[in-house]
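Everything below concerns the one structure shown next.
Only one protein chain is missing from this complex, and each of the others stays in its spot.
Coming up: chain A.
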Amino acid sequence: MDCLGAWIAYASKAEFDSTVRYDFTSLLQFTIQVMASSSSSSPAMETLLDTLYTNPTFLKAETKLQLQSLIFGSWGSQFLSYQSEDSDQFARLTILFLEPDITSLAVKLADDSNDDKFDFLLRLTNFPGTPIVEESISNEFIDFWMQFADCFIEDDDRLSTMTKGDKLQNLHSKSRAFFIKVSQIYWSKIHIPQELEGFHDEFRIYRRDVGDLFESIFPIVKFPLYNNLIDNVLTSLNGTVSLSDIEASLYLINAIGSDFTENNIQSDALESVGKILDSDYLQLVTKQMIPNRFQHLVYTTVRFVSTIDWFYKSEKGLQYLPSMLNFLFDTMSMSAYQLISSKAISDICDNCRSSLQGLLPEFKTIIEQMVNDYTVEPLTRERVMNSYASIIQGVKDPSTQGAYLEEVVRLLGKLSFEVIETTDIINSTAASATDGTIRTVDYLTSLLSSLSSLGKGMQLPDSADEIYQPSEIEAVNQYWQQDPLKIHSQILEIINNFSMGNPGLADNLGVTEEIVHIFKSGLTETVGGPFVFNQAVIVQFIVAKFHTLQTTNTYPLLYGLYSSVIKAYHREMDVESVGRTLQIIFIDRISIIQTDPDIIQSVLNLLGTILSTRPSLLVSNIDMLEKVLAFGIDQLRSSERFVLRSLEYFWTKLIYLRRGNREDTVVVRRLFNETKLGYLATFNVLKYLLVTQRSNLEFFTEILKGLVAKYPMLVKGWLTESFREINEERERRGEKRIGGYDVFVKKMMISRGSRAGNEVVKDFWLEVNGLIDY
């Protein structure tokens, strides 16, 4: 057998590499005989398996018939009755034998004379024992049945050609009945066994694969498959309750339902789900919950509640929202389900915010628990907070919104203040920090991120005109201008408490990140709101931070925040205040900034943002502009990709000045035309372009193209003069001069800054560096 196995491997390769062909019929028929007659059939079966795996075409028609009669005959049946490794091997042999011609097998389903063969395959699939733990045959068959199902969906045309007249109809109706049988087998197989020690992961994947199989079967059996499962849940509830049956059904309902949407759902599926929720199922699950013990039933039910979004978006489903949410609130009290329950709550609230206002009091209780409990996962806390906020946002009346928000903001402020006051959190990021300190800082950061989640949830989901009437917009703006409950100042107090008072928190990256999120959540809002602050307040915060920071860790975040302020409020900002701010956050710190590429990059992005939104904020301040330009020229020497990308952004925004007014254009043109700026920029771009790595070439190329496009009259001179200077420098260093640059200059001029310039620059770069473009 070993020898034959070797020949099979050899012949398969030889056939692939040459025109020679081998006939193994007699040897394979002999092997089949040995397999059927020997008491130990394993070696012969292994050889056949190898053959089918390596090259199934070695089995000619008569050999196939011989093997088929064995598999589906009495020899095959013996493998159904006892568990052994041979049975696994036999199942694999069956699958590999049938797989190459699976579409023909599908056609055979129409013919009643083949029923016994299909029954045999079903019995093999339903091999006794717990999957994974005791048997692996059903697992082997999952993929096979998926392929089989695909034939009915993907190969429909082929099936129609191969099956004529009534037979086709018969085939379709038999296929539906057949897959119902397959589904029944796997339904019982995925029941959670009592003992699963050591096989948890494998069994979980097995169930997931069965879920995939159900998804594949669904287009064939359609809603009866779904309704069968629902009926199963209802029957279990009405009769002797079998929780494991319910769990298995719900698991598969979740798998099938994941592809449903409100557009493709049928009304009987809506009815069916309604029936489950009309029963006391959710209360039953709640009663079953045991603290500190994970239960699949609870987990699967939470998944069920969260995957039927198409149901609660329907008119029928809306009425069940309170009971579903109350169930989820109950599960939130157990840590094992908090992550998934909070995700479910967040999904539901996102979709149905306007229908959930009646539940705000229940939410309030949950929020208080989540915020007070140290052990709750930060992600859970944030999700619930976000859900709470999105429902509050759905309340149109600003004073009701304010009342709910004030309570939660006050709670966050009180708690964070107490924790900061009573804990030593200085140096919390140092290696010497204790676990307790780290946990405290994590908790504090989570309180802050809860505040930012509140801000995110309060953002309008649509444009203000879609949500409010004009008179309502006025009322909202007026309310938040007056802010009778002082919510703005409470939020600012929390921010202040975190970012100014305690050195352990003030320089903390995570804390600053959350504060930036809090401010940013209001920046894009078009009407007043709890997180919409006057730009001067945010700028004041940024400036104050720069005055007090001990390290530069958070500089990029603050520059990013200032960029966002500029984007949102550039119309109401003035040159003087921007100049003053830039002086403090940039010029006064330029020596520190120049030591760190991350900070350089974020500064360049900030400057690029000003130039791309309202250039006059920078261009009208000529002193500041000169310093900025010197910085921009100096950084061209950088080899950091992110810095170069930001440099390209900065320089192209300056050169093209698309948002500039007439005065801005005059100033910038004068700088390029009448000072050395044009030459200096060209010289430095060229100098560092020639020595940069190829992947960074694009950044320099874009700047050069910009110069050629905007200053065509002068750029030729700048280029020629730059090459002269570069060559002199090279000579001084004992390097070879760059020849043929005049051709490059001409080509660049002809390109006029168009895309053609990319190739010109690339070819020249390759030439100068002695490289070939492969």
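Throughout what follows, a residue touches a chain if its C-beta (ideal position, glycine included) is under 8 Å from a C-beta of that chain, and two chains touch if they have at least 3 such contacts; residues count from 1.
In the analysis below, contacts and distances are computed from a predicted model.
Missing chain, UniProt name from the options "All trans-polyprenyl-diphosphate synthase PDSS1", "COMPASS component SWD1", "SUMO-conjugating enzyme UBC9" or "Origin recognition complex subunit": "SUMO-conjugating enzyme UBC9". Screening A:Glu15, A:Asp86, A:Asp111 or A:Asp150 against the full complex identifies A:Asp150 as the residue touching the chain left out.
Only one residue from A:Arg158, A:His172, A:His296 or A:Arg730 touches the chain missing from this view: A:His296. Checked against the full complex, the one of A:Glu377, A:Glu698 or A:Glu725 touching the unshown chain is A:Glu377.
For the options A:Pro556, A:Gly660, A:Gly706 or A:Gly757, the residue in contact with the chain missing from this view is A:Pro556.
Of the listed positions A:Thr19, A:Asn264 or A:Thr422, the one in contact with the omitted chain in the full complex is A:Asn264.
The chain not shown here touches chain A at positions 143, 146-147, 150, 153-154, 201-202, 204-205, 208-209, 212, 215, 218-220, 259, 261, 263-264, 294, 296, 299, 339, 377-379, 429, 442, 509-510, 553, 556, 598, 601, 641-642.
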